[in-house]
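Missing here: one protein chain of the complex. Every other protein chain is in place.
Letters A, B and C mark the chains in the order given here, with residues in each chain numbered from 1 onward.
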Amino acid sequence: MNIQHSFSHTDLALELKDELEESLEEQQAFDGIKIQQERIGERGLQETVIEIDSEEGEKQLGKPRGIYVTLEGENMAGNDGSFHEEMSECLAKRLQSLLSGKRKLLFIGLGNGEVTPDALGPLVIKNLFITRHLTGWKEIEGCPAVAALAPGVMAQTGMETGEIVEGIVKKIHPDALVVIDALAAKSSERLNRTIQISNTGIAPGSGVGNHRNEITEKTMGIPVIAIGVPTVISIPSLACDIMEAFCASQGEGMEDIFCSWPEKEKYHFLGEILGEKLWELFVTPKEIDEAVKRISYTLSEGINQFVAGRIF
Amino acid sequence: MNIQHSFSHTDLALELKDELEESLEEQQAFDGIKIQQERIGERGLQETVIEIDSEEGEKQLGKPRGIYVTLEGENMAGNDGSFHEEMSECLAKRLQSLLSGKRKLLFIGLGNGEVTPDALGPLVIKNLFITRHLTGWKEIEGCPAVAALAPGVMAQTGMETGEIVEGIVKKIHPDALVVIDALAAKSSERLNRTIQISNTGIAPGSGVGNHRNEITEKTMGIPVIAIGVPTVISIPSLACDIMEAFCASQGEGMEDIFCSWPEKEKYHFLGEILGEKLWELFVTPKEIDEAVKRISYTLSEGINQFVAGRIF
Amino acid sequence: MNIQHSFSHTDLALELKDELEESLEEQQAFDGIKIQQERIGERGLQETVIEIDSEEGEKQLGKPRGIYVTLEGENMAGNDGSFHEEMSECLAKRLQSLLSGKRKLLFIGLGNGEVTPDALGPLVIKNLFITRHLTGWKEIEGCPAVAALAPGVMAQTGMETGEIVEGIVKKIHPDALVVIDALAAKSSERLNRTIQISNTGIAPGSGVGNHRNEITEKTMGIPVIAIGVPTVISIPSLACDIMEAFCASQGEGMEDIFCSWPEKEKYHFLGEILGEKLWELFVTPKEIDEAVKRISYTLSEGINQFVAGRIF
Partner (left out) sequence: MNIQHSFSHTDLALELKDELEESLEEQQAFDGIKIQQERIGERGLQETVIEIDSEEGEKQLGKPRGIYVTLEGENMAGNDGSFHEEMSECLAKRLQSLLSGKRKLLFIGLGNGEVTPDALGPLVIKNLFITRHLTGWKEIEGCPAVAALAPGVMAQTGMETGEIVEGIVKKIHPDALVVIDALAAKSSERLNRTIQISNTGIAPGSGVGNHRNEITEKTMGIPVIAIGVPTVISIPSLACDIMEAFCASQGEGMEDIFCSWPEKEKYHFLGEILGEKLWELFVTPKEIDEAVKRISYTLSEGINQFVAGRIF
C-alpha cells in the first residue's frame, strides 16, 4: 500500500471491481462479492461498500476478504470547506460502526513524512487529539482513549513497520488498531479525492506467503482498520494509459494488439517489458503538497469527530 | 526548469546534445556548438562543456546561447563521501571562473520546499554561509559577500519568482545572481547525479516570446548563473521509454512505427496523443528524500568553498 | 517585535497601558491616549482599542501614534474550536475596517520558520488563499487579490526584511501591506491567547532614529497593518517576576528595594545589572509547538474570511 512497497497497479478495491465488471460477460455474476452504492448529502458524495465473503471472491478481486468502503467526491481536491465537512462526517460514522465498543485505540500513520505524497499518514497523526497519557487508557466522558505513532519507513528505521507496531501493541494492549496510509490508484481522477476504509488491515502481496510486513488481525491479535487515500498513480497504470492512447491513435489494426486485451493481461505484459527500474519510481501531481495537506486535515477531522462522539 | 513549469522532455543541454548527435549523418557537424569533455580525478567524474555561440546553435539545440557545464558521476547517488567532495570541488572551481570578480552575490533557491524533488533549491539556501548582513556588502578577507532567498513558487506567493527577484535586485544591487533549481531529465540514470551549471539564467519556454518568468541577464541587468540538478523525469521521456519497450517487444514490423522516428517527432507525437492532464504530473524515485538531501549538501558545500576561497 | 530583535519588555500596547495606569496618581489622565473596552460574544472575548493621537501620548506609552486593537480570550490556548471561530471573526471584522477599499494586498509573515515560537508568521502565510497569480491583481467577485511571502530572518538571508519587502512593494505595487509577527509579552497569561492588530506597522526601537528595519507607511509608501501574537516572554519581564517574588519573600524591609519602584525604573535597573548575554535568550512554554500551530490557524482563518468577504 505504502508507496515504498506498492507493486499493484491499484490499491483501491473499487477500481478492481470496475475492471472485473468490464470483463464479465452478460449474465455472469460476482461470486462471493457484494456491492452496495449510495449517494450521500447534496454535494455529490458517493459511498460504495464492497464485501468479499468467500475464497472465490478473494480470487476474483485479488484482495483478502473483508469490507471495503469507498467515499468519493468530485470536489474534494478543491477548497470547498463544506464538502470536506461532509466527507469527515461520513468517515466518522463509518469508524463508529467498524470500531463499535472499542475503547483503547492505537492510530498508526504509515509512510515517509519526508516524501510529499507519502506523508499523508504522518500528517494525520499530527492533528489527532491524543488522550491516553491523560487518563491511562481510561475513557474520558465516554470517549475512547487515543494513542498514536508515525514510525517512519524501513529505510529510516531499519525495522519493518509491522515489527514496531507489534512490539508496541504487546506492550500497551489497545483494543483495536487504525492504520492510515497513502495509496496508489489507477485513475488520476481519484487522486486525493477518494477515501477507502477497510477492516482487513494492511497486507502487501497478500497470498504470497510473506507475512513479515502484514499489519492485520492475524499478526496483531486485534482488529485492524485501514484508512487510505490514493496520492500516487502507479507506473503500470500510467504505462497502460500511454499504451492505450498510442494504440487508439494508430487506427483499427493496432487496437487488437493492446486495447482489447483483458486488464490482467495488460498489466502482466507491461510488467514483462518494463524493467524493474520503473518500479522504483512514482507519479504524482505537481500540486501534491496542497492536496495532501487538505486531505490529511479531512481525515483527522473525521477521526477526531468519531473519537469525541460528535457524530450527527 | 522548475518542476511546476517544465514542459520540455529534458532540461539538460547534455541530453539534447546526445539526441542531436544520434540524428546527425556522418560528416555533418554541430554548427555553432562547441563541445569539450574531460575526466576529472580518479572516481569517474566527467565534465562536459557545451558552448552555444550562434543563432544556428541555438536552433539546433533548442537552448539560448551560452556555456553549459555538466558534471556527471556514476556514484553520486550513493553514500561515498569522498566522491561528493570531488564534485563539490569541481563546482567550486567552475563558479570561480564564471563569477570571477563578482563581489556581491545573491543566491536564489527556486522551487517548492514542500514538494520533495522540488525542494533542492530551498535546501541548498539553508546551508549557505550568509554574510552580507555582517558587512553590509563589503568583502570579508577577500571573500565575496553573500545574500540568499528561497521565495517559494507562484501558487504559494501569488507572484512570479522573477518579480520577487527583480524587486530585490533593484533594491540591494548585487553584482551577480546565482539561481539553484531542480531540473527534469530524460534518463533516470542521470537523476540526482548530474550537475548543470550555465551562464544563461532561467528562461522557460525560451523563444516563445514570454519573458515574464525569465531570470536572465536581460531581465535582471546583471549576470545570472544557473545551477541545476535533475530530480524528476519528464512525463514525455517516461512515455517514450514505455513506447520503445513496447515496440521492441512487438518484433520487426512495429519498430518502424515509433523507435526509428527522430527524437523531435517522437515528443511531438506524444504531446499530441497524451492529454494535458499528464503535464500536471511528475515522476520521481521513491527514495527521492535521501537523494535530494545528499545532493543539496554537495551543492552547498561547493558554493561555500567557492565563497570562502577554499579551492584546491 | 520579531524575537530576533526584541529589546523591549513587552510588545503589547495593552500591557504598557496597564503599567501606565498603575503609576498614575488619582485624578491624572492619559494625555493623548483614548481607550475603549468591550466584551464580545458569550465566551469571554474582550476587545480593547487604544488610540494614540499626539506626541504626548507617544511619549507616555512609548509607542508610535496609531490604533492598537487587542483581542484577548481566556480559553484561547485550549482546544475549544468554537472559541477560535469567534476570535477569527473578530479579526476579520477589524481587518475589514482597517483595510476598507484596499484591493491589492501583500501579506508578509515575519520571523524564523525554524524557531518554533518565531514561526507564527511563516505558518500563517502557508494557510492563506493566494489569488493574485490567478487574476493579475484584479478582484475576483469583489474580493481583494492576495499575494504573500515569508522571507525569513536576516541571519538566513543576509538582508533586512524591510529591504526585501520594499523591493517587492516597488515592483508589484500593492494597495496595502499586512505583516504578521510573533511578539514578546510581559505576562505568561497572555502568551498565545492575545491578538494585537495595529495600523502602525513594525518599528523596532521607534524614536531611536534607525529606520533601516522599519516596515511602516513612511518607509513603504502604503498603509501597513501589523497583526501580532505574543509567543515569548521577554527576559526582562521574567527577571522582574523573579525579583518581585524574591523581594516579597524577604518581608517588609526588602519590598522597598524593588517592588515599589516604578516599572520603568525596574526595567532600566535590570538592563544595567544583567549582561548582554541575556538578551540573546528567549523564554517560551514547553508546549509552544501546539500553541503556535493552533493560533496560526486562527489567524489564517480570520484573514481568509476577511478576504472572501465572509463576515457575519
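The rule we apply is simple: a contact is a pair of C-beta atoms (placed from the backbone, for glycine too) under 8 Å apart; a residue touches a chain by one contact, two chains touch by 3 or more.
All values derive from a computational prediction rather than experimental measurement.
Only one of the listed residues, C:24, C:245 or C:311, touches the absent chain: C:245.
Only one residue from A:12, A:154 or A:299 touches the chain missing from this view: A:154.
Summary of contacts with the chain left out: across A:18, A:163, A:217 or A:280, the touching residue is A:163. Interface residues of subunit C facing the missing partner chain: 3-4, 112, 114-116, 155, 188, 233, 235, 238-239, 241-243, 245-246, 248-250, 257-258, 270, 272-275, 277-278, 280-290. Within the complete assembly, residues 125-126, 130-133, 145-152, 154-160, 163-164, 166-172 of subunit A touch the chain that is not shown.
Simple rule for what comes next: only the chains that are shown with their structure count from here on.
Chain centre most remote from that of subunit B: C (centre = mean of CA atoms).
In this assembly, the C-alpha centroid of subunit B lies 42 Å from the C-alpha centroid of subunit C.
Taking the mean of the C-alpha atoms as each chain's centre, subunit A and subunit C sit 43 Å apart. Chain geometry summary: the mean Cα position of subunit A and that of subunit B are 36 Å apart.
Within subunit A, no positions touching two or more other chains are listed.
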